[in-house]
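Every protein chain of the complex appears in place save one, which is left out.
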Amino acid sequence: MESYSAAWRRFRENRAAVLACLIVAAVVLLALVGPLVNPNHGDALDWQAVAVAPTRLHAHWFGTDRLGRDLFVRTLEGTQVSLLVGLIATLMSLVFGISYGAVAGFAGGRTDNVMMRIIEIVSGLPLVFFVIVVGVLFGRGPVLLFVSIGAVSWLTTARIVRGQTLSIVRQPYIEAAIAAGAPPSRIIYRHVIPNLLGPVVVYATLSIPQIMLFESFLSFLGLGIQEPNASLGTLVSQGVGDMEAASWILLVPGSLLALLLVALNIFGDGLRDALDVKEA
Amino acid sequence: MSAPLLDVEGLSVHFGLFQAVKGASFALDRGETLGLVGESGAGKSTLARAIMRLVQAQGRLRFDGQDLLALAPARLRALRRDFQMVFQSPLGSLNPRLSVRAAVSEPLELFEPDLDRQARARKVAEMLERVGLQAGVAARYPHEFSGGQCQRIAIARAMIARPKLLVCDEPVSSLDVSIQGQIVNLLKELQEDTHMAMLFISHNLAVVRQISHRILVMQQGEIVESGECHRLLSSPQHPYTQRLLLAVPQMP
Partner (left out) sequence: MHPALRIDNFSVRFERGDSSTMAVREVSLQVEAGECVALVGESGSGKTQLFMAAFGLASSQARVEGSVRYFGEELLHAPQAVLNRVRGAGIAMVFQDPMNALTPHLSIGAQLIEVLAVHGGAPREAARSAALAMLERVGVDEPARRMRQYPHELSGGQRQRVLIAMGLLGAPKLLVADEPTTALDVHVQAQVLELLQRLRQETKLALIFISHDLAVVAGVADRIMVMYAGRIVESAASGALLRSPRHPYSAALIRCMPSMRSPVAARMATLPGYPPRAGDLIAGCAFAPRCPKAQARCVSERPPLIADARGSIACHFPEAP
């Protein structure tokens, strides 16, 4: 879409957002490359160095946890998992949510009514129960996590998109497009979706941190990431236990999580400002 | 005499229990401009939307030999090439996310899908120049333009596929006085070029009389008087038309 070059220009002028974007990119890069360049393995136990503090003197840059696992590599691998969960679940919620919501809002009337009742029924199901049932049926694992979080978060996206669509459909330019002869599919993807993308993208960026937090909650209940795998959430919850004796076990993953969440939030705000055409 | 381009008979529009258009009947020939006047709430815009098939209507609506009310959706969309519309709100009728080029070329993409990118861009540039805009504006976005310029863009979009009928719903009433004449003149020029028919809706009799060959007067959903422009304005028969004429503010 051509108008995004203008949005990109506005985004570049927003220094905080650019910085946040760079931080997110740096964290992603670090999470991908870091474990490769470090000689340690995330699940290797070093019985010579159990719960040692970060120091430059030995091979464990950020120290180790109480099982002697290298915290640097473990944190970065946890970041990978957390980001992946956040990204895939958000992507799922965007794809399903936007198409479902836009169709419901554009069709209106009876179709809209039925589609929204379905959403209400699905969102009425208790999530944890749903996750357990899916887990029993298909086995536990990261894939289950993606599916169950994605399956729930698209509901909100669909509601937001439908609400936006309802107000966009009333705009004269939609009537103009119908009068010009555009078929419904074209109106939805060319006239409706580009105009609701702003708020939805912002919601999506802001929902990545939420999903990452939700993932750690599920993992805490034993429904998410399981040992020996780790996510930032599970690392933080483990670190809380050793907070007094070995604060770095909490602080290392905790500060990375905090940095990532703040950066994602500022990035989302920056996107919203850049995508708002009328602000130009 | 050949059949009229647009033949409307007993056309009615209901919104729930409210009847917005009550059995409108009229005909419109090729190359002719029909003015539609009346106060707000008289049903002028609803009648225009019914003709454009944007609202459900009952009655008879024949355009270019086809029964518009009986057409299947896909057939209707294909036929829309021949009847296009210009709306009251110049900025509102343009998608804020589409550049001028994208907006104006939309009908080409729909009705001449075989055209390649360059040919399309060339046609858009020609059309923009035809409506009095520089071809260089194509890369810009609607909010960068004034109301009058946006209305020119909207006219370019409506005209690019060379329709046989242009329905103009209050095309100048949200524009400044100094711009209104520009737009009316542009519509007249385009009509002379293409011999299209026009339905020109306005509450401003002083504007309607400048462009219309014939005039319809609408009151509370009904067409109460119709006739040749000069005749109708100089000797109005219906009391409502007379009242409408008396209320037009006069320069001293």
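Letters A and B mark the chains as written, and numbering starts fresh at 1 in each.
Here, a residue touches a chain if its C-beta (ideal position, glycine included) is under 8 Å from a C-beta of that chain, and two chains touch if they have at least 3 such contacts.
From a predicted model like this one, the values you see are computed outputs, not experimental measurements.
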item	value
Chains in view that touch the one left out, judged over the entire complex	B
Which residue of B:Ala20, B:Leu68, B:Leu94 or B:Ile179 touches the chain not shown here	B:Ile179
Listed residues B:Ser45, B:Gln149 or B:Thr241, member touching the removed chain	B:Gln149
Chain not shown: contacting residue from B:Leu17, B:Ala74 or B:Val248	B:Val248
Chain B residues touching the omitted chain (full complex)	39-41, 146-149, 176-182, 184-185, 188, 203-207, 209-210, 229-230, 233, 243-252
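The rule is simple: only the chains that are shown with their structure count from here on.
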item	value
Between chain A and chain B, centroid-to-centroid distance (C-alpha), Å	48
Interfacial residue positions of chain B with respect to chain A in the complex	49, 52, 54, 74, 77-78, 80-81, 84-85, 87-89, 92-99, 102, 106-107, 110-111, 139, 141, 143, 154, 157-158
Chain B contact footprint on chain A (complex, rising order)	1-3, 6, 171-173, 175-183, 186, 190-191, 194-195, 277-278, 280
